[in-house]
Structures are given as C-alpha cells and as structure tokens.
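A single protein chain has been omitted from the complex, and every remaining protein chain is retained in its original position.
Just so it is clear, A and B label the chains in written order, and each chain counts residues from 1 on its own.
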Amino acid sequence: MYQKSLVELAADLQKGAYSSEELTRACLQRIHTHDERLNSFVTVTETQALTAAQAADAAIKAGTAGPLTGIPFAHKDIFCTNGVKTSCGSRMLDNFIAPYDATVTQKLLAAGAVMVGKTNMDEFAMGSSNETSFYGPVRNPWDETTVPGGSSGGSAAAVAARLVPVSTGTDTGGSIRQPAALCGVTGLKPTYGRVSRYGMIAFASSLDQGGPFARSAEDAAVLLGAMAGFDARDSTSVDRPVDDYVAQLNQPLQGLKIGLPKEYFGAGLDTAVGDAIAVAIEEFRKLGATVTEITLPNTHLSVPAYYVVAPAECSSNLSRFDGVRFGHRAANAQDLQDLYTRSRGEGFGSEVKRRILVGTYALSAGYYDAYYLKAQQVRHLIRDDFLQAFAQVDVIMGPTAPSVAFKLGEKADDPVSMYLSDIYTISVNLAGLPAISIPAGFSNGLPIGLQVIGNYFAEARLLNIGHRYQQVSDWHTRSPQGFE
Amino acid sequence: MEWETVIGLEIHTQLATKSKIFSGASTTYGAEPNTQACAVDLGLPGVLPVLNAEVVRMAAMFGLATHSTVAPRSVFARKNYFYPDLPKGYQISQFELPIVHHGYLDIELEDGRSKRIGITRAHLEEDAGKSLHEAYLGKTGIDLNRAGTPLLEIVSEPDIRSAREAVAYMKKIHSLVRYLGISDGNMQEGSFRCDANVSVRPKGQQAFGTRTEIKNINSFRFVEQAINYEVERQILLLEGGGTVVQETRLFDPDKHETRSMRSKEEANDYRYFPDPDLLPVEVDEAFLASIRDSLPELSDARKTRLVSDYGLSEYDAGILTASRELADYFESAVNAAAGAGKLTANWVIGELSAALRRDDREIKDSPVDAAALGSLLLRIEDGTISGKLAKQVFEAMWKGEGSADEIIEQQGLKQISDASAITGIIREVLGKNPAQVEQYRAGQVKLIAFFVGQVMKATQGKANPQQVNELLRKLLDS
Partner (left out) sequence: MELDASDVEKIAHLARLGINTEDIPAYARNLTDILAFVEQLNSVDTTGVEPLAHPLDATQRLRPDEVTETNNRENFQKVAPETESGLYLVPQVIE
C-alpha cells in the first residue's frame, strides 16, 4: 500500500479495505526498516500516531471522516507539536518539548491526519543540502551519496522513499521547492500569508511560508487545503477564503500563457536540466498553452538581496535562544555574558552562526542603510519585475534548481556557491509569490524539477497545471530503488 | 558665570488596557511570578505578535489632546539587545515612524505665566519583565508578568529650563493621561516613570552642552531632586575645568545623588529595523474624528468652566482641576451642596485635602465621599450648623460615625437660631457679669467679644453667632 497516493489511501480507508491503524503501522514499519539509511526523521512518534490512528478509525466508522482522516504524514521539525520534541535541526532545541501546537499542527490534527514523526532539516532551516542539521545529513533516496536538498530535506526524502504519502515543509528561499526537485516529488510554496506562521519556528519572518510535499499535485492539493487559511494569531496572515484546490485540478490548460524568463536559462544552468525543462514545456504546448519569452531583469540581484534580508531577520529572530527560558544552557556559567555567549556558541552550528554574524553586521550602526535598506529596495524592484511579467503571462516556468542533486560535502565549505543553488527559487520568496516544483525528468538517475510560479493566490492554478501535466507524464510515479 | 539648564523628559506611561500590547495575557498588577506571561510574552519559538486595538486608540487620544500629529502610518521596529528580562532579545518599539509626533503642552509656571513645552513624539512599545536581584543564592530571578505591558513613551523637546518646570510638565502629563483615562498613572507600581536628559550651558550660548540621562525616576519629588543634583554636579565639573561625559546615570533617592551606571557603559548598537512580524499601522480621518468626539473635557477647559460656572478664583480652579479625580469630586460635591461653589471649593481644598494628606490617602479612597461632603455643606448653607461645628462633624464623618445629619442629631449640634431662646441666655450672661456691662456702657465697646464668647460657651457653640451679635447689641445698647 506504500505506493498508493493519498487520494487512493483515503478511498481505501473509506471503504474499509484496511484501517488507519494498519496503514499507520505499515508506515511506521517502513520508517524503521529504511530510515537508518536516509536519516530523514529526527523523531518517530509511534505511540501518539497509533492513538491518532485509532481515533481516525472511529471517525471513519462514524462517517465524520474528511479527505485526510487517518492518513499518516510527517511534520518538518520546525512546526511546534505540543508534547513532542521540536528541534529545528539544532542542538539548541535538542531538549525542547514544545509546550504548544503550531496553527498548522492544530489544523492537521483537526483534519484527522496521523502524524508519524518529525523530519530532519537544515539547522533552523538554514541550508540547501540538509548538511547543517545537528542530527547529521539526510541522504537522497535516489543516490545516497548525494544531498536531498534543503532545508526541508527530510520531508522531501521521506515522501520520495515512500515512507509517508505526504509531509509538511517550509520555504524561505526555496526550502520546499529545491528539495522537492532534487528528490523527485511535488512541493508547493504558497503565497506569503496563505499558511499561518504561528508556531512555525521563524527563520526569516518576511519570507517564511509553510507548504506541502506530496507525490502528486493532486495529493498536494488535499494537504494544502487543510494547511491554508486565515489565522488571527499571525499578523501577516491573509484574511481571504481558501480556494477549493481539488475542485479545480482538472481545468483545461487551453490558452494558458506561459512565460519563460530568459534569465532562468542562461549560464550556470546544467545542460541536462535545461533540456528536460524544454521537453516539459513542449508537453504544455501540446496541452494547449502558449509560450513566450519574458524578462525578469533583476533576477541576478535576488540572491544578494536575500543574503542580506534573511540573515538580518534571522539574527534578530534567533536572539530568543539565550539559555534562559528554554533550549540549551551552557553548564556552570560564570556570569550572564558567559551564559549567553556559551549557550549560543554551543547551541548553534556553524552555518547558523555565519548567518547571525552576517545579519548582525548588516543591521549594525552605519551599515543599515547600505545593506538592509538597500536590499529591501531591491526587493521592491524584483517584485515589480514579476508584476510586469504577470501583466503578460499567466504563469512563469523554468528549472527549480540549476542542477540535479550534488554530492554530500561538495559545497559545504563554500557558502556562496551553496547559496547560488537557490538562484531560481529565492526571488519568489522576496516577492511573496506562490510556486510549485513538479518532477520533470531525470539526469544520471537523479530527478529534475520544473518550477511553475504563479501570481498572488494562484495556488489552485499551479496545482491544476501540475495535475494536468502529471496526467500526461509519469516522472512523478517513479520511485527510487531499494525501498521496497 | 551664569548657567542655563536644558532639560528634556522621556516619560513612560503604562496604558490601562486589559490585555497586553501583543498578546491576550492579563496586565493586572501583582500576580504570582510568571503566571501572566503567555507563550507570546515568553518569546517561545514560533510565536507571533498581534497588536491590541486599544493601544492605538489610546495613543491617538493622547496625540489629539496634545495638539500632535497622529501619524496616518506608523511602523513597529525591533530594538535588539540582550537582557534577561527581555525575552525575545529585542523590544518591539517604534523608531523612525512613531504614532504621535510634533505636539505641545502648556504648563503653568510659579509666577502664573504659562509656558509651552514641545512634544517631539510619543511612541508605543512593550515593557520588559522584572529582574529580582539576589533572589536565590546569588542568582537573579526573572518575572515576565510585566513583559508585553503596553507603554506610551512621551518624549519632550529640550524646552524645560529648571527642575521646577520639569516637575510641572511631568505633573501636567500625569494629569492628562488620567483625564484621558489611558493610564492609572500609578507611580508606586511603575505605571508612570521618566528619564531626564539634563545639560547646562553658559547663559546666552546657543549650542547645547553635553547631556547626561538619568534613568527610571518614579516620583515627582525625585525628579526635582535628581535634576537639581545633576545640574549642580555638571556646573561644578565645568567650573572646575572638567567636562561632562555623555552617559546614563541612576538617581539614588537615599543619598539624593545621581551616579554613573557603569555596567551599561558599553556602547549600545540596537540594530533597529522594522519588525517583519508586524505590518504598518494605519489610522484614517474617520477614526480620528470619532476619537476627537469622544475626548473628555481636559483640565484647561474645565478650569475655565469652573471659574465661570461657580465663580471660583483662577487659583482655586487650577488646584481643583489638577487631577480629574479631584475635579470630579468637587463637581459632585457642589451638586450635592446645591451649587455652593466657593464654600465647596474651600472645603475640598482645605479640610478634605488636609485630611487626605494627613492619612496619606488618594481622593478615590476618601472615607467621606463627594455626596456626603455636599450634604454637610448643605447644613452650613441652610444655617443648621456653624462652619466651626461643621469641622467637628467632618472629623466624625471621616472616622465613619455616620452621615452629616446623623452626627448633628446624635451630638446635638443643631444651631440655636430661636431669638427668644438666645435672648434668654443673653439675659442670663448679662446678669452674671454686671461689672462688664457697666464698662461696656461706659464706652468699652470691645467687650462685645467677651459677651459673645460667654454666650457661645453657654450654648456649647451652637448659638448662631450672627444672631448672638445682633441681639447682644440690642440689649446692651437699649
């Protein structure tokens, strides 16, 4: 049953082919069998999962089940889960049992979904390879010597290896879409404000957004439908009804206007990836879409702007980890300064420290205007580029990442080169737009992702485009060897 | 050399909301440690702030009452620094775009002239928690109940020229926030405190001298003492050829001196930037119009009205309108006393205020409420008792012995105004003092006071003194 989609599993549960408890046990069994190799889970919540599954079975019997009732899933370990360790991939929170639920956690709980565990991630979501986790790197199920991408690498790998049908992630600069591409699954970053950030441990507040991982756009539509929605606890949450994503999946693509930004197909793009994207675009033409070249002239400034804004916000967001009220505290502190300096020095890993240092510097006296203010101005230009493009086209397509999965350790010592692996995804966060990554081919046995960027609140259209493509392609149905 | 003092005040006033500025936790004072610190106040990972509507309304009220601009768009920023009573490692405050700016307030100087003090800005921010030093075995304990309590920080222009002016300004702001009902102004509980920026310069010089900042002064008396000490210190320093160091100082109320806060000497770099968890706050004209309509009558307008409605002197009206509570008390009492304005003013400013001072009570805790005082004053007005006996009745009322009428009745203090009864007593007194009668009739008319005294003594003060006077003269002169 592990090869079945969420939608198929839900149908089976409904007709009583098996119970949620059986499904959950099978899921837990697969995690036990295969995750030692992948390291995609930080915590497996067996007891809670079985209790939740039994409750779901009762709901199914009572006829009160929804589309997610009884479906096992995993949360990225960045969402607070009451009574369950929420580590954010950091030693700082290795001892942190969250005392409350994130809004997304509550919503999925209310939908009857069964959490089987918390997935590994780059420390505080800072990374593009999942190598910065305190719990060690996650391996890509397609080739265990390569990275799964990051920062939601555990969630992507767990879905790719069919350990869970769906999982949650967060995306600050590409942390859902890039690992989705590198692991050959579907991942969607919603419009900023569509999914509540309450209880989602903040990296860069103005960029962070939670979203789903799934094997197909259809499954992603179901999960996003449950995650999205207005939340009064989040000032940046948007008070606007959630579209029926599932209902719109089958809209025809006839007349769809696709824009291809020339900046996304230039130097730095791996040839095999570029070729696969071209083939996929051809497929959309056959489905009735028209394709035009567009320009997003400030694309080259998105990574530099991001590496000012994100570290600046993170340097402040991570100040609360001071060893006083929760989290790691250094032993035998001599005085207050010693307590702060050592607790933070011991609790944070080197990439997190690097970003805190960059952000602190960028905000410090004399540099604020030159860095932070300048970056926020550039951000405005980048958003305007997109708005102009969307005056011409319905969606923008291109590669999600410049290459397929790279080797573990390959970019670990070169932060700038690592940062450039997010070149196609970052500008979307700066503008707050929604975007989806869908499987679109392979190179040397490693998956390639197609990114589709939509206008604000166009999630339904993106899922519709992904679904129609997945009706005429089978990339998303392929699964890695060795996880039978 | 003659020196001029230059002072600017930063007043922090806690806004009287039910819940905190960014969370739904209670702001009630005095709860058990950390029982009113919710997930947001503790800065738990993942929590987010949402702004309390009431603080925006209160800040706008303050802005309108001080002739300030209420900004159509203001922005919350993070002020980053590490301190254990600051849970998130930053304070949410307003920096570049405060909600209120460019206003003023007129204060009254001792010589009766009034002076305009500019208000640079007033911004919203969250309060920090409290550090309890040496709580346990050389450790500091942290109570975060206060963390997230809304504050309005009111920053004046450096228009103040003496400690007295600083106190007058601070009292005026204190009175204003209470008139507006936006703060309880309780200084013991820290709801109203101030930082004073103080410098001196040679008289006639344009440029400001180097200033020091005296932090966290929580009484009017301390503000005066701290500033006076600091001015003296700076002048001595400069006259001795030294220089003033720009620094933060603390006032020690026991030693009446300020001293440098060396532990915080290290240059601060607060790395302000707009808080990405909060969006710009917008207020529109309709909102401001509704607030303008709901503003209560403020002290200056009320003072003018008391003068014209009750015929009070400017001086008395000024005292009575210094606080909203006192003015409210006065007006209730005057109503109960059938509009006897001058009499009521004398009593409120005199007997009542003296009794409050003696027992160290606030007017809201007065054992004699406005209606009760009014009913006592009514008995003076209608001649039931004399003013002198009324003081005796007031004391009994203060002790809780009953209402004015009950006490007058119980103690038999009703004034004797019956002419035949008084005449009878006068005859008795004259009969006992024939020598004095002789002397009076021989021209020593001053002896009238002696006879009045004797009659009052005989009636235990109850005889109507005016009537006694008249009847005495009639009998003696006939």
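Just so we're on the same page, a residue touches a chain if its C-beta (ideal position, glycine included) is under 8 Å from a C-beta of that chain, and two chains touch if they have at least 3 such contacts.
Please read these numbers as outputs of a predicted model, since none were measured by experiment.
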item	value
Of B:A53, B:A207, B:A286 or B:A435, the one touching the omitted chain in the full complex	B:A53
Candidate in contact with the missing chain, chosen from A:G184, A:G199, A:G432 or A:G466	A:G432
Of A:Q3, A:Q29, A:T64 or A:Q377, the residue in touch with the unshown chain	A:Q377
Selected residue (touches chain absent from view) among B:L105, B:L278 or B:A396	B:L278
Omitted-chain contact residue, chosen from A:F73, A:Y340 or A:Y424	A:Y340
Of A:Y18, A:Y361, A:F442 or A:F483, the one touching the omitted chain in the full complex	A:Y361
Those residues of chain B which, in the complete complex, touch the missing chain	17-19, 23-26, 32-39, 42, 44, 50-54, 56, 82, 84, 131-136, 138-144, 250, 261, 263, 269, 271, 274, 276, 278-282
Contact set of chain A toward the excluded chain (per top definition)	95-97, 99, 191-193, 206, 232, 235-236, 238-239, 298, 300-301, 303-305, 307-308, 315, 319, 322-327, 329, 333-342, 344-346, 348, 350, 353-354, 356-358, 360-361, 364, 371, 373-381, 383, 415-416, 419, 430-433, 456
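Please note the rule applied: only the chains that are shown with their structure count from here on.
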item	value
Cα-centroid distance, chain A relative to chain B, in whole angstrom	57
Chain A - residues contacting chain B, complex	79-80, 86, 88, 93, 96, 98-100, 102, 197-202, 204-206, 232-236, 312-313, 315-316, 318-322, 324-327, 336, 340, 360, 363-365, 368, 372
Partner chain A, residues of chain B touching it in the complex	39, 42-51, 78, 80, 82, 84, 87-90, 140, 142, 269, 271-273, 276-279
